[in-house]
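One structure, as structure tokens, below. Some questions next.
Excluded from the complex is one protein chain; the other protein chains are retained at their positions.
Labels for the chains are A and B, by order of writing; each one numbers its residues from 1.
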Amino acid sequence: MHAWLLAFAVFLSGCGEVWNNPYPAQETGRNILYSAFTERPKHLDPVQSYSEDEAEFNAQIYEPPLQYHYLKRPYTLIPLTAEALPRPRSVDAAGREVPADSPRVAHTLYEIRIRPGILYQPHPAFARDPDGKLLYHNLKPDDLKGIYSLRDFPQTGTRELTAEDYAYQIKRLAHPRLHSPVFGLMSEYIVGLKAFAETLKTEDKALAASGTGNAWLDLSKFQLAGVELVDKYRYRIRIKGRYPQFAYWLAMNFFAPVPIEADRFYAQAGMAEKNLTLDWYPVGTGPYMLTENNPNARMVLERNPNYRGEAYPAEGEAGDASASLLADAGKRMPFIDRVVFSREREGIPYWNKFLQGYYDFSGISSDSFDQAVRISVEGEASVSPEMKSKGIKLEASVGTATRYFAFNWLDPVVGGGQADAPGRERARKLRQAISIALDWEEFISIFANGRGIPGQGPIPPGIFGFRTGGEGINPVVYDWVGDAPRRKSIEAAKQLLAEAGYPDGREAKSGQPLVLYLDTTDRGPGDKPRLDWYRKQFAKLDLQLEIRGTDYNRFQEKVRKGAAQIFVWGWNADYPDPENFLFLFHGAQSRAKFQGENAANYANPEYDRLFEQVKHMENGPARQALIDRMLAILREDAPWSFGFHPKDYSLHHDWVGNLKPNNMARNGLKYRKIDAARRERLRAEWNRPVLWPLGLLAAVLAASAAPAAWGWRRREQSKGRT
Amino acid sequence: MPIILWTDALVFLLIACGIGSGFYIGRREYLLASWRRVGESRAGMAALTVLAAFIVLGLLDSLHYRPRLEAVAGQPANGYSSEVRSALDALLLPLRSGTEKTYSAPLATHLYARETVELPDGTQARVFPRLRHGGAHLQDPVEEWARDVSWKVARGLAFAVLAGLTFAAIAVQAAALRWGVGWPAAWRRIRRGETQFAWNAVLATLAVLLLLGGPVAALAGGYHVFGTDKVGQDVLYLTLKSIRTGLVIGTITTLAMLPFAVALGIVAGYLGGWVDDVIQYLYTTLNSIPGVLLIAASVLMMQVVIDTHPDWFATSAQRADARLLALCFILGVTSWTGLCRLLRAETLKLRELDYVQAAQAFGASATGIMGRHILPNVMHIVLIAVVMDFSGLVLAEAVLSYIGIGVDPSTISFGTMINTARLELAREPVVWWSLVAAFAFMFVLVLAANLFSDAVRDAFDPRIAGRRIAATAQGQAA
Partner (left out) sequence: MLAYIVRRLLYALPILIGVNLLTFTLFFVVNTPDDMARMQLGIKRVTPEAIQKWKAERGYDQPLLYNEAAEGAGKVTRTIFFEKSVKLFVFDFGRADDGRDIGHEIKTRMGPSLAIAVPVFLLGLFVTVSFALVLAFFRATYLDFWGVVACVAMMSISSLFYIIGGQYLVSKIWHLVPISGYAGGLDAARFLILPVLISMVAGIGSSTRWYRTIFLEEIGKDYVRTARAKGLSEMAVLFRHVLKNAMIPILTGVVVVIPLLFMGSLLVESFFGIPGLGSYTIDAINAQDFAVVRAMVFIGSVLYIVGLLLTDLSYTLVDPRVRLQ
């Protein structure tokens, strides 16, 4: 027994002084960043990828022409591969340049000039034989034997980034075999994209009919009217009318370059069967490249040897210098050699490993906000004393997201579509009463660790149109008392409810209690507290709430059909412009009628009129005035109970440097740096194995063996005697 | 307005069956003998006492009603709340309604998390606020807490002793009357276990239960004995509510599968031939699908049905109940095969016995023989299977809830409690009380069930356990 324990101890101590290091010993002390992912990314193809967990990888690999400044707030666009920010030129139908606010504007042109000399990461798609012919572009099925990942190709190559690659990717938005989530939206704006998609569709059908259904569809053979190649480094995008927000899209992966070689390479027969696709192995010009893709266990990003070396920004917000965020100004990025993402499907191990120092930061995005919520009991916006003593730091910033309760406008009870004015008035008062009763401050403190700001409207702080102070509050729900908003009393809500015709939660005419229905996707066992909380809020008004928890499919379906009554949802901004929030109430975006993003199906002609105006305006006092009017309409109508804007925060150890949460820019890894030696020291300090339990275990086993041995001896002896 | 949920109805049906078979057995000496052996087992009777306590709680929790809404001046009619409550809820009203804001430790007077409060002088401070209910009666919690708690414990203990003595007195009096001896002699016989029925075990267990329950009940009036959970619900209340779910899963599941298992097993064994082949094919097929996957698929399907027909259920309690019931049926469908195989094997044997052959020779119908001669002779197997499956089903519920295919999240059950509680272990500082409470209650329930089933098995057939599993595997091989 003791020998066994000894062997066990020797074996474990062979792994270094800490026993619980989940990483191989040879990685100790190296310039590697450790992170985790909870959901395996579904798409890494830049035309399809749209979620934050995918951007975690893609944004380090692909480089769209523009990016957000890492430090500056409010979020500002700066060039990434482009030479400069494109200056949109407005032209009329005849092609003459006109002022941007002219009513004659027919098209807007974005001309982007990219920097020369940018190289792609090493990739077999670029590998050439000595004659200069592409090496792996005519593979026979036999050639793929023994090849399971990209690393199994012996040769790699590279080439310079050209404007054509960007044009090619825009064409891929319309690819009949891919489904880009933004195709619908972009085909409204990019000239000729819709027709281009039709052309490709017929072409694809023809290919399928000729029996080569999976053959490569060469997009370069077809012309897309809205994208023009000027020269090797310049391309021009033609937009219908005006769409000032288009520049923001140019900072997203949908507009990143894709080399035609890669497309061609992955389209070869037999590739897709081995998961050799662009969806699996991205090809980019960015600071990192994906070298290991095993979504069951880990994904590894490695420094791209061909990376041109962008300089760390030299200026930022006030306070960035004192937070030593500017110390590396001008240095070549990236700073870290390798980034290892381990699969961590459970929140608890993730958190515990972070506390033990095996994850450098708990990368908690607003998507997985709920997981962070389970972390600490303390409802405060700073780390607890224990964590502080470990040097764990918290970076908080107000996110660009909003959570809300939506009232379905089409619903006969809570909706606003009644035929008669008194009916509409009653429903509005009901919505207002519920909005007051839903105590989001309490929700934030219980479920979001106090990390959120109660919503006064759909626009979160940090986005143009948000107002602070007394003029920014929602006067229907809050009073401005002293220098802070105060939620109106429950009596005020009850008063409204009575005026709505439901005194004490009972229908005035029949005396029947009013039962409302809430649809939610919260139905896991961990969601029970939240459901209880919802019920508690409605009970304050003596309203009865029936919660219908469904899976995400059914929930979507219900919302899409307009069959839900009240439901909980959220929105994460695509880009930092108020239009991206205000359009959630636009009548033409109605989910039930037009499959748009207006999930509450809110409809108000006055609002729609203002929206059409605000949409194309430049930020300024005039726009602010209109937005104020729109917000006033929304607050009065209350199609949502504006929940809260989750604060984005991330916890990280003090050996991680240059970390500032940035909700729009996902390409933050290149800025980070770590102090690997300090990490090693602290890990050893925090993870000293506790050995007495092993001793205790041995003792217990020995103690329980003793009576057995004794009893055995006695039995043998007694046998001898009889 | 009383409401009878589906599971309630089945629970009552089960109780009725229990009472009915009690009368049936009571009039047949040869059946009574086995039960007497159960009564002799001290561990079994102690376990039964504990189970009885659980069952009482579960039954109280099965009497559901919708409370009448209070009359409001100037309104024509009164409606009923859509909230479904049970008699247990009414008994535990202070626990149910005494919710706090969020976590508080067992017997705490202050919240477990700091909060920003405005001080009288207008400044803000972060303090642990007082609880709204837990220890709210104390003026100065620091000073009075210890005294108040010990006083309440003492009162609870005193009550427990009183109640215990009353029970003991009743038992002794009954015994004295029966044996025609005096109180001291009767007490001695009970204490020493010289009775046929294990009275001493019952009384001892009862004493322990009372000594534990008394102080808890006394404290529960003023404190949250097991603390509160994330939204401030009393953990003691949640644990007590979990009991019904556990009992329902453990019993209704078997009730749901029994008709299949018994009918198919006997028919297959008695008739043989192609009927036997079909039934064997049926259960081998069902058996060969990994249980969890079959349950997962069925639960998901059932959820879709429930989700697409929200109008079938007037209240969310009814919907949750439908899901619980469906879970019971699904578990039943996936677990009837074992018993079915066992019964088939037993029937094969019985079929060859003389009296069955004789009945056949007299021209009795097949149904008659199966019902009159075979069924009564396999009932002990059924009984043993029922009691043995119980604990496994209670444990299975927790696991299924973890995978996300268990009960409705609004149903309070051990599984949902463990699942939320396990996340709390990662908190700093750690929140341990929900997990410990769920663990303790679940452990006691399952342990009692295991001990009782052992007693039943030993009394009816000491070797059945070994035979059963062996028969299971052999049946598969056949």
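Heads up, the rule we're going with is that a residue touches a chain if its C-beta (ideal position, glycine included) is under 8 Å from a C-beta of that chain, and two chains touch if they have at least 3 such contacts.
In this text the structure is predicted, and so the values were computed from the model without any measurement.
Q: Among A:Ala94, A:Ala297 or A:Ala419, single out the residue that touches the unshown chain.
A: Looking across A:Ala94, A:Ala297 or A:Ala419, the contact with the absent chain belongs to A:Ala297.
Q: Could you tell me which of A:Ser342, A:Thr400 or A:Thr520 touches the chain that is not displayed?
A: Within the whole complex, the residue contacting the unshown chain is A:Ser342.
Q: Pick from A:Thr156, A:Gln356, A:Gln495 or A:Gln512: which residue touches the chain that isn't shown?
A: Here the residue in touch with the unshown chain is A:Gln356.
Q: Tell me which of B:Val292, B:Leu348, B:Ala364 or B:Met379 is the one touching the absent chain.
A: That would be B:Val292, which touches the missing chain.
Q: Contacts of chain B with the missing chain: which residues?
A: Missing-chain contacts on chain B: residues 281, 284-290, 292-294, 296-298, 300-301, 304, 391, 395, 398-399, 402-405, 414, 418, 422, 425, 435, 439, 442-443, 446-447, 450-451, 454, 463, 465-466, 469-470, 473-474, 476-477.
Q: Which chain A residues would touch the chain omitted from the figure, given the whole complex?
A: Chain A touches the chain not shown through residues 11-12, 15, 18-22, 24, 40, 42, 50-51, 176-177, 179, 181-182, 184-185, 273-275, 279, 296-297, 342-346, 349, 352-353, 356, 358, 551-554, 556-557, 595, 597, 687-690, 693-694, 707-708, 711-712, 715-716, 719.
Heads up, the rule we're going with is that only the chains that are shown with their structure count from here on.
Q: Please report how many Å separate the Cα centroid of chain A from that of chain B, as a whole number.
A: Inter-chain centre distance comes to 44 Å.
Q: Can you list the chain B residues touching chain A in their complex?
A: Spelled out, the residues of chain B in touch with chain A are 69, 72, 75-83, 99, 101-103, 112-116, 126, 229-231, 233, 303-304, 307-308, 310, 315-316, 319, 401-402, 404, 406, 408-410, 415-416, 419-420, 422-429, 431.
Q: Which residues of chain A touch chain B in their complex?
A: Touch residues, chain A against chain B: 347-348, 351-352, 355, 374-380, 384, 386-387, 442, 445-446, 503-504, 506, 508-513, 515, 517, 522-533, 536, 544, 546-551, 554.
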